[in-house]
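Left out: one protein chain. Kept in place: all the others.
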Amino acid sequence: MLTVDVNLQVLLDILGVFVFALSGGLVAVRKGLDLVGVVVLAWVAGLGGGIMRDVLLGATPPVGISDWRLLASVVVAGALTFLWQRRLRSAYLGRARGRMTLLTRSVRTLDAVGLAFFAVSGSLKALDYDTGALAAVLLGVLTAVGGGALRDVLAGQVPEVLRRELYAVPALIGASVVVLADRWGHLNPVVIWGSVMLVFAIRMAAVALNLNAPTALRTTGETQ
Amino acid sequence: MLTVDVNLQVLLDILGVFVFALSGGLVAVRKGLDLVGVVVLAWVAGLGGGIMRDVLLGATPPVGISDWRLLASVVVAGALTFLWQRRLRSAYLGRARGRMTLLTRSVRTLDAVGLAFFAVSGSLKALDYDTGALAAVLLGVLTAVGGGALRDVLAGQVPEVLRRELYAVPALIGASVVVLADRWGHLNPVVIWGSVMLVFAIRMAAVALNLNAPTALRTTGETQ
Partner (left out) sequence: MLTVDVNLQVLLDILGVFVFALSGGLVAVRKGLDLVGVVVLAWVAGLGGGIMRDVLLGATPPVGISDWRLLASVVVAGALTFLWQRRLRSAYLGRARGRMTLLTRSVRTLDAVGLAFFAVSGSLKALDYDTGALAAVLLGVLTAVGGGALRDVLAGQVPEVLRRELYAVPALIGASVVVLADRWGHLNPVVIWGSVMLVFAIRMAAVALNLNAPTALRTTGETQ
């Protein structure tokens, strides 16, 4: 069972890195950055969250700079972003608006997938390091939102995690389920994959329904 | 005496986290962010500086993700920001300009309080880890300005520490007093609280008098 968990964690990590790296590459493409910018933003988005997690765990050097599988995942994602961009271009030539919208929607969906993989794999790794339940949940959330936040800061935009739609909450729920399952002795592949799908479903529902957490200034218009 | 110091450091930390978290929440409110944005910015502002300090000390996992008292302090501050916001709203309804000014001034004052607590508690913790005097002073300053800088970067504004009024200097003075007192064997609660008040007084004086450090380009107008 332990072997299954460890393999699962590596698999979740690689998949999460891949889709987040795609999202980083797409943000770079949208901003008109060059090939290096695309690869750097892919690296930051794909591995930034995990590097933060490892630094906070004291697990140095972080896998984000030493594990060739994760780095290969980033490079492949960067290359695919380029190929994808060209295909998008020929498909949508002259319909710049539509392409931008599709790019935005693609970034959102990939972000949701990465969010799900990372929230779960981040808390699993923290549990391996015996950090305590609270820290394991927070490290799951940080792994999930850290790379995207760094990507957005470097690209010069306010991080998605701070903007309108529910973004950190699904990660918080997924990481909590994993940590509670561990505490109750029910951590198995079904629970793990279930948590991944739960995070993805909540996040996509939030995007689809344009669901927001309560906003402070939004309420200014009310009389009480 | 050691016990007193340790308790004092924890107390300073909790108070500093609380007021910095309030400042983070207020920045989020001013930017029109949602509840999650408020809590995330409160967490970043309240615990970011201490997390940087702990990472640089190698004290992992940082207290900012594992100590429930600090995390509770952030959550309470986030909730209070929401309550405060509503009270401000009814008090200042229709006087948006005035509310904004009051929010700005509140952020400034809370920032000064947090700056004072963190400069002192940061250097105290570094001294516990035997980092040497120079590093202890710098870690005090980093603890004090790091969370606010991270808060400002995430909110999309140039960090207050880089802007006009003297901001890092009071923290530098306070941390230096603590470290010198330690070197001279006179580190006691009176010196510690005195340092806290010293930092706050210098910072508030700088804000009140609009006191600036010398500016390079400002002097361009002079003939020599």
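Letters A and B name the chains as they come in the text, with residue numbers starting at 1 for each one.
In the analysis below, a contact is a pair of C-beta atoms (placed from the backbone, for glycine too) under 8 Å apart; a residue touches a chain by one contact, two chains touch by 3 or more.
Predicted model, so just to flag it, every value in this text is computed and none were measured.
S.K.: Touching the hidden chain in the complete assembly: which of B:Val40, B:Leu127 or B:Val161 does that?
M.R.: In the full complex, the listed residue that touches the missing chain is B:Val161.
S.K.: Can you tell me which of B:Leu56, B:Ala79 or B:Val207 touches the chain that was removed from the display?
M.R.: From the options B:Leu56, B:Ala79 or B:Val207, the contact with the absent chain belongs to B:Leu56.
S.K.: So one chain is hidden, and I want to know which residue out of A:Ala28, A:Ala77, A:Val158 or A:Val177 touches that hidden chain in the complete assembly.
M.R.: Considering the complete complex, A:Ala28 is the one touching the chain left out.
S.K.: Could you tell which one of B:Val10, B:Val76 or B:Val169 touches the chain left off the display?
M.R.: B:Val169
S.K.: For the chain not shown, which residue from B:Leu8, B:Val27, B:Leu70 or B:Ala149 touches it across the whole complex?
M.R.: Of the listed residues, the one touching the omitted chain is B:Ala149.
S.K.: Kindly note down the residues of subunit A that lie in touch with the hidden chain.
M.R.: Those residues of subunit A that touch the unshown chain are 28-29, 31-38, 40-41, 51, 55, 58, 60-62, 65-66, 68, 71, 81-82, 85-86, 89-90, 153-156.
S.K.: For subunit B, which residues lie in contact with the unshown chain of the complex?
M.R.: Against the missing chain, subunit B presents residues 55-58, 129, 131-132, 134-135, 138-139, 142, 149, 153, 157-159, 161-164, 166-169, 212-220, 224.
Everything below uses one rule, namely that only the chains that are shown with their structure count from here on.
S.K.: Determine the centre-to-centre distance between subunit A and subunit B, using the mean Cα coordinates as centres, and give it in whole Å.
M.R.: Centre-to-centre distance between subunit A and subunit B: 29 Å.
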